[in-house]
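Report on the following structure.
Note that this complex is displayed minus one protein chain, with the remaining chains in position.
Now for chain A:
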């Protein structure tokens, strides 16, 4: 897909955005999450004492097996859920609930099916920039739809769009708000492999320009290496934790072709896969609680790789 370079348009954006795109440093401070167990006796610990610091403008992925609690962690960062203990800081301020400074891109796209693609983005822009008149809102919306290569489909309803197109609308909605941080919850899991590649490229290009902090949850190792500055490896739940954080020091811009040739890439891929394989086996004594946790609605709902 041919795309114009987004830079000049973004620079012409109104000054009101300056406040929004300020320091997006994101910190998870010793966060733990417990759910009441399904049997009713006691609690299940999803993860314990997780700490993670993401610098402003950094792209960090969290990778782990299904059910390890990584989506729960992302929901807590988003403010949809509260940690049992510990806290989340954005730009030094404690997160108390969801907000426009942290836009989530959902695995299920979460576009309102009763609104056109354009209206789905516009309603977010209107909410993020309440002082703008309707013309400014419409212009801004159009600009971000164009940046995602969606100039022709604004009038279409989400039901009439492919999964890839819907997630482009989801990304346009998230970027158009110009949040401090972008939270991606397995954003490409429901998109076919060929489309996935081009959307990943578009995401990187948008991120380059917008400069938002990104935290992505995934279980796709290649995707994580291609996109991330660092990858946090999460052990299996219950009582999951971030075991290690891998620096991806492959220079940008990265292309898929170049990655395949790169020795760094092979080394990192092997290391991460080795970690995932080593942690694939659950401790048998905890099998019951692990199943109970999977059945609990807040735990990871994702299909295994």
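What to note about this one:
As a working rule, a contact is a pair of C-beta atoms (placed from the backbone, for glycine too) under 8 Å apart; a residue touches a chain by one contact, two chains touch by 3 or more; residues count from 1.
The definition used in the following text is that contacts and distances are computed from a predicted model.
For the chain of the complex excluded from view, the name given in UniProt is "Bicarbonate transport system permease protein CmpB" [choices: "Transglutaminase-like domain-containing protein", "Sulfate adenylyltransferase subunit 2", "Bicarbonate transport system permease protein CmpB" or "Sigma-70 family RNA polymerase sigma factor"]. Only one of A:54, A:128 or A:210 touches the chain withheld from this view, namely A:128.
Residue-wise, the contact with the chain that is not shown comes from A:98, picked out of A:98, A:163 or A:211. Of the listed residues A:34, A:106 or A:132, the one in contact with the hidden chain in the full complex is A:106.
The residue touching the chain not shown here, chosen from A:160, A:256 or A:274, is A:160.
What chain A contributes to its contact with the hidden chain is residues 78-80, 97-100, 102-104, 106, 108, 110, 112-115, 123-124, 127-128, 157, 159-160, 177.
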